[in-house]
Each structure stands twice: as structure tokens, then as C-alpha cells.
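Complex shown without one protein chain; remaining protein chains in place.
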Amino acid sequence: MKATFRLVIDCPDQVGLVAAVSQFLAALNASIIEASHHTDVHLKRFFMRHEIDADSLNISQDEFTQTFAELAKKYEMTWSFSSSQAKPRVALLASKEAHCLNDVLHRWHTGELNCDIPCIISNHDAMRKYAQWHQIPFYLIDFTNKIEAFRQIRELLIEHQIDLTVLARFMQIIPDEMCAELTGKLINIHHSFLPSFVGAKPYQQAYDRGVKLIGATCHYVTSVLDEGPIIEQEVMRISHSDSSEDMVRKGKRCEINALANGLRYHLEDRVIICQNKTIVFN
Amino acid sequence: MKATFRLVIDCPDQVGLVAAVSQFLAALNASIIEASHHTDVHLKRFFMRHEIDADSLNISQDEFTQTFAELAKKYEMTWSFSSSQAKPRVALLASKEAHCLNDVLHRWHTGELNCDIPCIISNHDAMRKYAQWHQIPFYLIDFTNKIEAFRQIRELLIEHQIDLTVLARFMQIIPDEMCAELTGKLINIHHSFLPSFVGAKPYQQAYDRGVKLIGATCHYVTSVLDEGPIIEQEVMRISHSDSSEDMVRKGKRCEINALANGLRYHLEDRVIICQNKTIVFN
Amino acid sequence: MKATFRLVIDCPDQVGLVAAVSQFLAALNASIIEASHHTDVHLKRFFMRHEIDADSLNISQDEFTQTFAELAKKYEMTWSFSSSQAKPRVALLASKEAHCLNDVLHRWHTGELNCDIPCIISNHDAMRKYAQWHQIPFYLIDFTNKIEAFRQIRELLIEHQIDLTVLARFMQIIPDEMCAELTGKLINIHHSFLPSFVGAKPYQQAYDRGVKLIGATCHYVTSVLDEGPIIEQEVMRISHSDSSEDMVRKGKRCEINALANGLRYHLEDRVIICQNKTIVFN
Partner (left out) sequence: MKATFRLVIDCPDQVGLVAAVSQFLAALNASIIEASHHTDVHLKRFFMRHEIDADSLNISQDEFTQTFAELAKKYEMTWSFSSSQAKPRVALLASKEAHCLNDVLHRWHTGELNCDIPCIISNHDAMRKYAQWHQIPFYLIDFTNKIEAFRQIRELLIEHQIDLTVLARFMQIIPDEMCAELTGKLINIHHSFLPSFVGAKPYQQAYDRGVKLIGATCHYVTSVLDEGPIIEQEVMRISHSDSSEDMVRKGKRCEINALANGLRYHLEDRVIICQNKTIVFN
């Protein structure tokens, strides 16, 4: 994989914006590999992502950051400029179901996910073996006292300098203050097609309602349960002959795929959160 | 199309049921073209549909009905035995959006839907031309007085001896007593993936929530809005770049396809309603 | 629908290209509604499409065209600058199957497709009624003499100043010289997932091979049968219980949707042909 820089911009819309940015980039000899734009006409905001060949740039990442800051200020940009070689540090949390954990670990192991995984945290010892296979530190948290449990988790995230926390089928509700603290840095996979079937046992809810498709949703976590900005969704067809157990089994592939895509988009700086929605440049 | 009979059975589950029915059919020389079974293990109910080559049977439809009644009684069956040559009479109701109406009419016109369409009813004159193209009586109903409007619709359904009423994007809420009267004989297409986005302007709701897939649901109408038994659902992928107007345009194909499938399944006696769900032998 | 201009560019890739174009646009006060880029790293070519609010521009379309030509020359661009208000003139050709014709006509009738349809041409009189419903001139062509038939079709296309010819299930092979003459202006819908099942009776071929999915392909026509640049493809699941007749019926929705999308992409200048492939900015 070629080293790249990713310039991600979110600012008020105005004529000349693209010209200013692309002139800036051209002056630095930036070879643009991928460029994506989006204008939200209701909010009058402009979103832009450039992926730039790192070798083409005639200044360093630090110099770029300093120089660009001026332009960014002029256009009131919220922005980031990151290198594909700086691997985000990702913590994985899981409870009993291992399919999402296994899939994320396998993709990471084979180099598909560009991140480090410094720790796996669970409230069930059954997840330990997955951590061991991949030689990743494993932390078993006792949830008898939930407040204490989350205090420990918070400490682990700080200790391991975690950039992104992934709830890979972690069946505990995250406290509001932790949601607030990790805004935009906490991803969940919910096993339904949101906003259908919020909360517990969504496959049973789906069975009871008699829907003909089931799904999964990868989203950022906010303090309102299953209501955060959606990154990715997957669905699949079922029929009257599927029991709720069949749905649990079949739905796993939706969960795995929605999480894998959502996670990759986040790690590649392809997601911009705007209010309660996302722009995903995929 | 070969003439067929459709034997549809819904009864308490017990050993010997299939044997009894298939023996009965074999004794009449019935050549079975298609057979489908389903057992609901929670409800301990059994559902069965046979499609039989009409020419193979050595007795008439009436004789079959009389003879089978005895067996049906023994096994406490709810059942029907219908001929593919008896065309159900279908009324189409639509408001302003013509895509579902146009699609159903085209499928009917080309012989794909096995039914008669004795009338099209609307609260907008814009639908008249579709009726005229197909030389079907058109009734424009004034909705200034809703009670009077539905009285007129009810009369039209009776007058035209309607077997099935299809709400092909009819944007008026059906009164409870009419829902009750037409139980299992009133089909709606709702432009969302239910139970998400019940009620008005579902595409706007979808836009506001930021979902990554939109859908449509074909369902039987009950007195609780958008909560009736689901027959068919369709979804398609969208992105942040789709406005709610884009969703309206793109979603039409979901609506068209879900309605077309749902309607065909109903007309071919493939749907059994069981509590608030459906068994669909497709 | 807001009036827009579409600037579509295809040229050798180089640093500064986007800057030059976006500076040019900013100087004319162009408000960019949609911008899409693609770099083909193997071919070292760059593709770009801008959709611009027509009202925002401070010069006329003609002036733009004249001024831009200089920039275009410098960067060796193949380019076009068109108005959303100039409706392309589309000829529809169909044989016996009406579903694609009906769908395109309905989308056109309801304003979804931004084009004029000056004529419908067929080798079967059964298509006449669709033309009549929409008050479009209909031409029945006798195919006893194929050379003469295509001579007549060619004349009709010239006479009606046709910009785009759509084979909406037209079951005659287009002569090589006509393919050449209409390069990039002749769209076909083939009822298989190409490159599977080229040529006649693709559903029968699919049945015989025992595939579990069927599909349809919308593509530009070239002199090699079913080998032209693909614009859009659709598939759907089938099973062993589907006869080839079932596939014919079910596959229609793939054909309709692939053609509808492909046609809209073309009419909105979203498709760039590059060798035997397409870039589709959708």
C-alpha cells in the first residue's frame, strides 16, 4: 500500500472553495489519488476529502499542517490532515458472540484494516482465546458493579492510548458520560436495520413483527440508545420459515459486513459526522 | 397458462396430516405441480399449499369441495380450494403518484396478473388517463367530506363485486370499520421498510434519520396504521448525496416491486395470514 | 428542477488540473452542485464531471464554451459543456416485449427522464398502442428485407434529429456500419448478466446452466454482439423451482431497472466511455 495523506474538510459552502484548496494542493505538487465532494444544500455546508500520494508532496506533513491552517481559518474549516502510515489504535469490546470479533481480527491479521489493536476487553472469558490466537492483551471485566466496570474500561482505553473503541457485539449499555467523552470515537454494530428494532433482542422483535428482511447497522454511539449517526447498513431476505434462531445465524453476515465496512471507512477517514448523520466518501 | 386448482390449508399440527391429504389427492389422480408446507412450532399449527393440474383430477371442483369438507372437518382445517381460472376482481385506489398504478396496470394488461380490474378509484383527476388508456371505469371521489367519500368507495366496491382492494399509493387513511370489513382483502404499499418510518412522508423521515438503505413494504391493512401483516419488502442502497427528492424517485422501484410481488402472491393464493404475520409460499 | 450546466472532462492526468478547472469556474462565480473525479492510474487519464447552478454563472453558455476551449486545449481535454435544459432527442426501438418500453415511457411521461421522444420504431404492430397512448409518432418497419429495414430506421433517426437510440428489447441485430455511426449514441438492454449468456435466449441459457441468480445489462452497442461498454447491471435471486418462463417474468424487473438507470445516467451526462469500459458518476 502506497503512503497517502488524507485531507478532510467540513466548512460553510461558498464559491471559490474548491479552487482555493486545489490551488493550494497544486502549488505543493500534490498528486491527487481520490477526491470527493458533497454539498448539503439545506445546511449550506461543504464537505471534501482528498487522498494524496505522500511522495508527491514537496513539503512535510508538519509543514503542510502549519501552512494549511491559514487557509482553513479563512474559510472557517473544520479539517484534518492525516497520514495513512499513522495507524489508529483500536480497542475491541465483545461479550459472548464471537463472529464480529473474529472477522475484525482476521481482517486486521491479513492487513486489510490499517490499525493497531492494543487490547480486547470482554465481560466473558470465552473471548480470551481469540485474543490469545492473535497475541493481543485480553482484559476480563467483572460487571457485577457496572460503574466500577466502566471505570476500569475507561482506564484501559487511556492506558492503551486508544483512538477508536469498537463494540463488536458488546451487550452492555455504555454510560452517558463515556458516550460524550468518546463522541465520534465509539462505533457499535447493532443487529437490526435501524430505526427498526431498537434495544434488546432485535431478531426476536423482527420475528414477532413478521418482517421479510433482517439487517444490521454500524453507527457511532451517542447517549440515546441506537440513535447515533449511521455509517453503514446491510440487509438480507428471510421468510416465514426462519425461526428467530435462524435469523440470529443468518443475520451474522449482515453484522460482520456492516461492521467491516463501517470500521474501514472510519479508519480511512472517509466518514464525516454532520449533526446526527454521516457523509461517507466510499 | 395451464389451469390449476390451489388447495390451501391451515390447521392444528398433528402426525398423519400430510398422509391424509396426499392420499385424498392421490385417490382423485391429482397431479401435484407444486407443494409447500410450513409448521409453526410455537403455535403448533400446520400450513400447506398444493397446486394441482386441473386436468388430472377425476372429479369436478364442486365435488372436490364437498368431499374434502369431511376431511377438513376431522382435522379442524381452515381451507380453500380455488381455480386459477376464476379471476379475482381487483379495485385499484391511487392518489397523485402514478408509478404503482401504471406498473400494476401494465402487468395486468400483459397477462402477468391473473385478475379482472373493474374499477379505478382516485381523489385526483390526474389518474383518469391511466384508466382511460386501459378502458377501465374511473371514479373520482371528492374528499371534502371523508365520511361521505368512504361511503361512496364502499358502495363502488360492493357494486363491482370486488374481491381485493389495492391501495396503490392511496394517501388517505382507511376508516377502522372498512379495515375490519375488508380484513385480508385490502393490500397497501407503504413507502418505507416497516416498522421503520410509519405514517406520513417516510422518505423525509429516512432522510432526516440518515439511513443508508430505503425500502417499501406491501402489507394487509388493519385498523392500526402500517401495522398489518407484511407480505413483501424491498430495499435499496442510498447515500449521503441523495436528497429526499432522490429517495422519492429511487424508492419507486422498491414500491413497484414489493407491490407487484405481494399482489401476485395474493392472487395466486400463496399468502396465509396467521395472527399479525404471513406465510408466503413463493 | 433547477437549470444546471454539466462540464465533463476526459484528459491525461497531471498535477494542477483540478486547480486550473476550479479556478476557471470560481472566476465565473460558478456554484458547484456536484463534482466527481476519477483517475485511471493504469491509463494515466483523469475524468471529471461538474454540475453547476446555471444561474450562478456570470457569462452565457456560448461564452463559457469559447473561453474554456483554450484551457481545454492546453490540457488536451476531450470535453463537453451542456445545459440541463437542452433535451436530448431519444428514439425508442422495441420488438414484442413491452415492459421496457412501457417503463421508459412512464418515466418520461412523469418527467423523470429529461428528454424528448420524437419517435417509436418497431417490427411489431403490438407496440403501436404504447406510442398512441403517449401521442408519439409510431413507425412499423417490415423486416422481410433487413438491409432495407435498417435503411429506413437510419432515415428516421436522421429525419427526427435523434441524439440517442435506445434498444428497449429490440430483437434485431444492428448492422456494423450503424453501430459505428452511432458509437456512444446507441444503448441496449440485454437480458443477462454479461458476459454470461451472450446472444439469443439468455434466460433459457441461464436455466440450462443452473445459475442461482439472473440479471440484465445496459450497455452501449458496438459491432461485437453484447460486448460494448457496460453502463449498469442488475441481478436477482432465483432457485431450482423457477422455470425459464419464471425467469423471463422475474427478469423483467432487472431489465427495467438497469435500463432506467443506464438511460438516466446517459441523459444526465454521467457516463464517460473509456476504451471498452465506462466511468459512471452516479
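Going by the order they are written in, the chains are A, B and C; count residues from 1 in each one.
The rule is simple: a residue touches a chain if its C-beta (ideal position, glycine included) is under 8 Å from a C-beta of that chain, and two chains touch if they have at least 3 such contacts.
Model, not experiment: these values are computed from the prediction.
In the complete complex, the hidden chain is touched by one of A:Arg89, A:His106, A:His124 or A:Arg151, namely A:His106.
Counting over the whole complex, chain C has residues 38, 41, 193-197, 209-213, 215, 229-233, 235, 239-241, 243, 276-280 touching the chain that is not drawn.
Residue positions on chain B in contact with the hidden chain: 15-16, 18-20, 22-23, 25-26, 29-37, 39, 41, 56, 237, in rising order. Panel shows chain A; residues 34, 98-99, 102-103, 106, 110, 112, 133, 241, 249, 253, 257, 260 of it touch the chain omitted from the view.
Just so we're on the same page, only the chains that are shown with their structure count from here on.
The most distant chain from chain A is B, comparing centres defined as mean Cα coordinates. If each chain is reduced to the centroid of its CA atoms, chain B and chain C end up 35 Å from each other. Chain centres here are Cα averages; for chain A and chain B they lie 41 Å apart. Among the residues of chain A, those touching two or more other chains are numbered 41.
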